[in-house]
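Excluded from the complex is one protein chain; the other protein chains are retained at their positions.
Up next, subunit A:
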Amino acid sequence: MTVILNQSFTGISIGAVLLLIALGLTLTFGQMGVINMAHGEFIMAGAYTTYVLQKSISSAGVSLLVALPVAFLVAGAMGALLEWLLIRRLYTRPLDTLLVTWGVSLMLQQLARDVFGAPNVQTAAPDVLTGNISLGGGVTFASSRLFILGLALLSVLALTLILKLTPLGRRIRAVVQNRDLAEVSGIATGRVDRVTFFIGSGLAGVAGVALTLVGPIGPTMGTNYIVDAFLVVVVGGIGQLKGSVITAFALGVLQSVLEYSTTVSVAKVIVLVAIVAFLQWRPQGLYTLRTRSLA
């Protein structure tokens, strides 16, 4: 029982990290059809923001809390800039966005190397997040993981509220469902695109802050997660928030259960095979968007 509880928690916490990263992708890849390979570098930007803030604010707890909104703004601004400079010219050529953003991602990695140095760096976690919460009987939940889980759920909640309840959210959904119709209805689709990109990239920045609690910060840290995050979005159903949430946690738990009974690399292989099999059965993913568009 202890094992099951501990393992489920580990799985859920892996899922929470995946979800934080996939959330932004659900917007930019799922809703806008842009394959943004630089998403991982926005994660890195968020992590380095945390590092810089910790250097200037001595208290680890305060700097972490300040880092969350600042990282959102920094990564969001980078995303909006990328959209304005390059991506908006490529909306009709989705495959080209892959190459362009991959190039941008390599440039950003090199930039980070030049600014922060090649060796990876670490931040100190606030004391409250270095321990764990014990439920007795050997069941322990790591505090940092609980924090990340909370952060992921809050982000989902915030994103859902924005999409469902705000005028901006209505406009985003309208553009996603039928861009031309939205345009003739008087929605400034270009601006909606940029704001969507800002939010999606900002969420990657928040994911970066969370990752500083797990491991080291380095120029290539985003690449560790980007493929898994794309898998979450594809399996969940492109553009489906609900699908991403379910898939992230399912993959996390599946991965950790398999890791427990086999080894890390075998578990990875089985998960990938399972994903391939799933996509054969349901190529459209877990959920699909019903639209009135003709495409």
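Operating definition for what follows: a residue touches a chain if its C-beta (ideal position, glycine included) is under 8 Å from a C-beta of that chain, and two chains touch if they have at least 3 such contacts; residues count from 1.
Going forward, contacts and distances are computed from a predicted model.
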{"item": "Identity of the absent chain, which is to be given by its UniProt protein name, from \"2Fe-2S ferredoxin\", \"Na(+)/H(+) antiporter subunit C\", \"Urea transport system substrate-binding protein\" or \"Gluconate 2-dehydrogenase\"", "value": "\"Urea transport system substrate-binding protein\""}
{"item": "Full-complex contact with the absent chain, from A:V176, A:A204 or A:V245", "value": "A:V176"}
{"item": "Residue in contact with the excluded chain [from A:P69, A:G103 or A:P216]", "value": "A:P216"}
{"item": "Candidates A:T10, A:T50, A:S155 or A:S244 - the one touching the absent chain", "value": "A:T10"}
{"item": "Contacting the left-out chain in the complete assembly, out of A:I21, A:I35 or A:A80", "value": "A:I35"}
{"item": "Touching residue (missing chain; options A:A75, A:V104 or A:A125)", "value": "A:A125"}
{"item": "Touching residues on subunit A - with respect to the absent chain", "value": "2-3, 6-7, 10, 13-14, 29, 32-33, 35, 37, 91-92, 94-95, 98, 102, 113, 118-122, 124-125, 129-132, 134, 138, 140, 142-145, 176, 178-179, 211, 213-216, 218-221, 224, 227, 230, 234, 238-239, 255-256, 259-260, 263-265, 283, 289, 291, 293, 295"}
